[in-house]
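Step one of this worksheet: look at the structure below.
Only a single protein chain was left out; the remaining protein chains are all shown in position.
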Amino acid sequence: MDITIDDDQRLLRDTALAFAQKALTPARIRELETTEHGFDAKVWRQMAEMGWAGAVFPEEYGGSGAGLLELALIVEALGQAAVPSPIYSTVVEAGLLLLDAGSPAQRENYLPRIAAGDAIMTTAITEPGGGLAPGEIRTNITPAGNGFTVNGTKLFVRDAGAAEGIICLGRSGKGETDLTLVIVPRDAPGLKLRRLQAAGGESLWEAIFDNATVDADAIVGEPGGAWPHVARLHLRGAALKSAELVGIGQASLDLTLSYSKTRIQFERPIGSFQGVQHHCAEMYRDLEVSRLLAWQAAASLGEGLAGDRETAMAKAKTSEAMPALTRTAHQIHGAIAYYRDYPLELYYHRAIAAQAAYGDAGHHRRALARLLREDLGRFRGDSPHDLPVHYV
Amino acid sequence: MDITIDDDQRLLRDTALAFAQKALTPARIRELETTEHGFDAKVWRQMAEMGWAGAVFPEEYGGSGAGLLELALIVEALGQAAVPSPIYSTVVEAGLLLLDAGSPAQRENYLPRIAAGDAIMTTAITEPGGGLAPGEIRTNITPAGNGFTVNGTKLFVRDAGAAEGIICLGRSGKGETDLTLVIVPRDAPGLKLRRLQAAGGESLWEAIFDNATVDADAIVGEPGGAWPHVARLHLRGAALKSAELVGIGQASLDLTLSYSKTRIQFERPIGSFQGVQHHCAEMYRDLEVSRLLAWQAAASLGEGLAGDRETAMAKAKTSEAMPALTRTAHQIHGAIAYYRDYPLELYYHRAIAAQAAYGDAGHHRRALARLLREDLGRFRGDSPHDLPVHYV
Amino acid sequence: MELKLTADEAAFRTEVRDFLKRELTPEVWQAHRDLNEQGMWTPDFTKAFRRKLGAAGYIGMGWPKEYGGGGRSRVYQAIFWDEMEYHRAPGLDRSITYVPNAIMALGSAAQKADLLPKMSRGELSWFVGYSEPDAGSDLASLKTRAVEDGDHFVITGQKSFSSDAHMADYGWIATRTDPTSSKHRGLSMFIVDMTLPGVTVTKYPTLAGWTHHAVHFDQVRVPRSMMVGELHQGWKVVMGAIDFERAALSGAGLVGYQFDRLLAWCMQDREGAGRKLDDPLVQDELVRLAIEAEGARLMSYWLASLHAKGFKPQHETSLALLVKRETARRLDVAGLELLGPFAPLRTGSPWAALEGEVEVEYRDHLYFQFAAGGFDITRNVVATRGLGLPR
Partner (left out) sequence: MELKLTADEAAFRTEVRDFLKRELTPEVWQAHRDLNEQGMWTPDFTKAFRRKLGAAGYIGMGWPKEYGGGGRSRVYQAIFWDEMEYHRAPGLDRSITYVPNAIMALGSAAQKADLLPKMSRGELSWFVGYSEPDAGSDLASLKTRAVEDGDHFVITGQKSFSSDAHMADYGWIATRTDPTSSKHRGLSMFIVDMTLPGVTVTKYPTLAGWTHHAVHFDQVRVPRSMMVGELHQGWKVVMGAIDFERAALSGAGLVGYQFDRLLAWCMQDREGAGRKLDDPLVQDELVRLAIEAEGARLMSYWLASLHAKGFKPQHETSLALLVKRETARRLDVAGLELLGPFAPLRTGSPWAALEGEVEVEYRDHLYFQFAAGGFDITRNVVATRGLGLPR
């Protein structure tokens, strides 16, 4: 057992952070929030050149075969520097979905271009009900001629405006999980996109499929066999958003510590007041617990384990604790950080968005409750204990 | 509207507190915890002489016709001084139950003697399931000869060892609330009592009714009509335990404040440290909110209103907040109060017992959720608002 | 203890509610909302509405009759504040709460005669100038100077975090008049006409959308007659006045509105996902919130009752404001969680839930945590002033 990252991983994280912290100024980040695409294409290309876009793909697709933990460390660094990028849409969602479920032709078409930073791709899964359960999917994918027709409304589609294609989940039969994935080109007739405005700067879209038609080879994986892949996608997203939240928390704590050491009130640095010290210790406590849970989630998914329990724990914890941390950071800063030009606000907004993504805390606690009902044994730690003899 | 107590009530509270704080030394209170009856009969008689045992009875039964809020103020004072008494068993439970539901003969027999401090009475309701729902009652009350036979096991019967009679709730038919109350004399054949040992010093008992027989006139109220009276009893108990918890919290805060002002560490009174100040402010905040909720609960029950929402809110809040307050009190005191001879431990234990009595916080939140499902309107404050026009 | 409103109080509540519904129709709402203003109404509408409050008698209704007030008990004021907050009406700010009460308590006869009638008609807008860049929580370290010069004082310095300064007719300004004394001593309070030469207002956008202001005073000549209280006794004025605002702000209308709004969301039948309200965990969360909201409501009417009975609550006012604002923050956070993926959607976005209000307030109400003492300093105040712990 080893609950630390190794030297290579540490180096990766440090490199990623150093790059991310220099990639964009806070002013430029704020400016990007008002643009349609929400990210800086040049920066994304630089990230691709550093190997991050393809990090988790096998070498044959231009990747470096790294694990999900490595991707989590990159995402943590991006979160810590508040750098927007299409890494979720293109890598975490579409890229790994195509790697999991795509045909050889699809993989060869998309993955190398994604790795090179040439292709933006995304997925369209959630619908107006807002939940992540398969039963909420009402979009229909019906056979039509030599291909399929897609009808339905999707929300929270990341980077749809920049993507060349959207992998859309739809219902292809009557069973609850009779669901299928098809790739819809962004310019397909019958596809309408509308930008949503959301805290945190991610570029989220509504996508209305109104008799959008695609060819037979647009299907990803087996017809009716989409759900396990989508469930895995949700887990990956949740684990990585947990890591991003840790980065958000770390940046918020860092800002708070440096402010507390220099801001003088009542003739002392405010960081010398016990109240501020207790707040900071509490922030740090939650941050370190969150970090370990997030790393564990990414590592267990990356190792091909179920990872559902670990991911739900990580996302449930980080989704509550990191936004709370940003609130405390503001409480300590006071009015200065309430201004739009102080960088703390970036993290405040990103925490709102990240806690909501891929299932909020309540969603993941409900998922854990389901696991608890199904298999109590999994809640007794890494190596299940028997109860001592007097409780058997 | 007036959310304060009036001068008479204030005087009553001050008088009760002054008496209670002098009635017993901490050492004597600890000693009483080891006795079978758990209270000091002489002190109970003094309380009766001051009019407290009969306070809430009409004058015709030797009472003074005071309201439940007055009784709550007395109980708050008793909680604040950690004085044990049979006021719950005899007045809150049996006395008011007989006043509500008893026959004229029963009232005349018991109430004046209760008011005079001559009779201890109690009730037996909860069963080994531990809940307060009517469906959990499995004790049977069956007609036999000229009266009834009682069979079943009751738990948490207050003061059974000292009571002349136990009013027992049992099932008399098949409907969920087909429940009946009968008075069983403590020395009835077939009634076995066993003392439970519990934190907080109340004298709680197991009562096993094994073919205990009573006469026809032992019945309290209509056969099958017991539940509304018992539900009311539970509400009264919960409201008054809320008030007791407030007294417990007040005493704990008072001890903490006086310790914090005098204990020197790091060359300053510990109460000058911001950490301690924040803890104390938090304790005080929870105490004052709890007090208002508890008063409101007692007042609304006393006025004959439903009081169910108010009581459940009060008990849910005080059952969590006041034990938490005692934990913080200990945290501030440190080792000194961890010793058995420091009075804070009395309140620590009483808070454990009081939060569990008449439904814990979870029970009352579930009750509120039921009310919420049944009538949303009752959750919009004293005077229901319409939502502003843009949400209609 | 009287848990219900009296018939007269209930009638007053109905009257206020009818007034607010009549004045703040959906059309008015659409026409005059402005997310870029604190309070989220345009300055013009706020000023016009304040005059209507004055004309309806609501501003002065609790003032003593000697100042042309209605002499109604604090319970009526609490009802008014409650309804104003619940209906998100503009104008419930220092211009009708803090400042007139402070002037009644501490102003000169001339100030009272000149200003109170205008204020009771809702004609004046104010900002409060305490905070400076280096004097936030530590108010007493403020540096804005006022130098005596004949019949005038010449004010130079900068006030920051000054809400609504851009629409203010007057500033309520704390200055240092004795530079040789430090901290609480040597301060004096002035009423400053914002049209005087040397006053400039600079905008700073906040993360909540609206703008804060910095106010610069460059050799602003203020007549001595506009000093409030004695020379060098400004700290007393600050401390004496501060409770007035807290009392008005501690009303529970906001909290009630937040709760009801969440209920409305939970009652919606969402396509494919059912009603949130049918989930036992959501019920439990709502119940927890309802308990906290009830606590805040009781605290606010408790405070009003104490006033109505002639008591003079002091630290209790800070406590009630803390309870209200902490409860509001709990509701903000609960809203964020209940709205799930819709939580981040902003006002104006397609699919924004509850018009994006939860997201706006989750940001906006941040200032509850640090302003007017905030959560931490208020705890210190309660601990020292209320519980007698040593400083």
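Note that the chains are named A, B and C in the order they appear, and that numbering of residues resets to 1 at the start of each chain.
Everything that follows uses one rule, which is that a residue touches a chain if its C-beta (ideal position, glycine included) is under 8 Å from a C-beta of that chain, and two chains touch if they have at least 3 such contacts.
Remember, it's a predicted structure, so these values are computed and weren't measured experimentally.
Colleague: Quick one: say which of B:39, B:156 or B:284 touches the chain that got left out.
Modeller: B:156
Colleague: Hey, which of A:89, A:123, A:260 or A:331 is the one touching the hidden chain?
Modeller: Of the candidates A:89, A:123, A:260 or A:331, A:260 is in touch with the missing chain.
Colleague: For the full complex, which residue in B:22, B:42 or B:138 touches the chain that was left out?
Modeller: Missing-chain contact among the listed residues: B:138.
Colleague: Extract the touching residues of chain B with respect to the undisplayed chain.
Modeller: Given the touch definition above, chain B has residues 126-131, 135-138, 155-156, 194, 196-200, 206, 264-267, 270, 275-276, 279, 320, 323-324, 327, 330-331, 333-336, 338-341, 345, 348-349, 352-353, 355-357, 360-363, 365-366 touching the missing chain.
Colleague: Which chain A residues would touch the chain omitted from the figure, given the whole complex?
Modeller: Against the left-out chain, chain A lists 1-6, 9, 69, 257, 260-261, 268-269, 271-272, 274, 276-278, 280-282, 284-285, 288-289, 292-293, 295-296, 299-300, 303, 305, 313, 316-317, 365-366, 368-369, 372-373, 376, 379-383, 385, 387-391.
Colleague: If the missing chain were put back, which residues of chain C would it touch?
Modeller: Answer for chain C: residues 280-281, 284 touch the chain left out.
Convention: only the chains that are shown with their structure count from here on.
Colleague: Where centres are the averaged C-alpha coordinates, which chain has the largest centre distance to chain B?
Modeller: Here the answer is chain A, farthest from chain B.
Colleague: If I average the C-alpha coordinates per chain and also across every protein chain shown, which chain's average lies closest to the global one?
Modeller: Going by the distance between chain centres and the overall C-alpha centre, it is C.
Colleague: Can you compute the centre-to-centre distance for chain B and chain C, using the mean CA position of each chain? Integer Å is fine.
Modeller: Chain centroid spacing, chain B to chain C, equals 41 Å.
Colleague: Provide the list of chain A residues touching at least two other chains, using ranges where the numbers run on.
Modeller: As it turns out, chain A has residues touching two or more other chains at 275.
Colleague: For chain C, write out the residues touching at least two other chains, lowest number first.
Modeller: As it turns out, chain C has residues touching two or more other chains at 376, 379-380.
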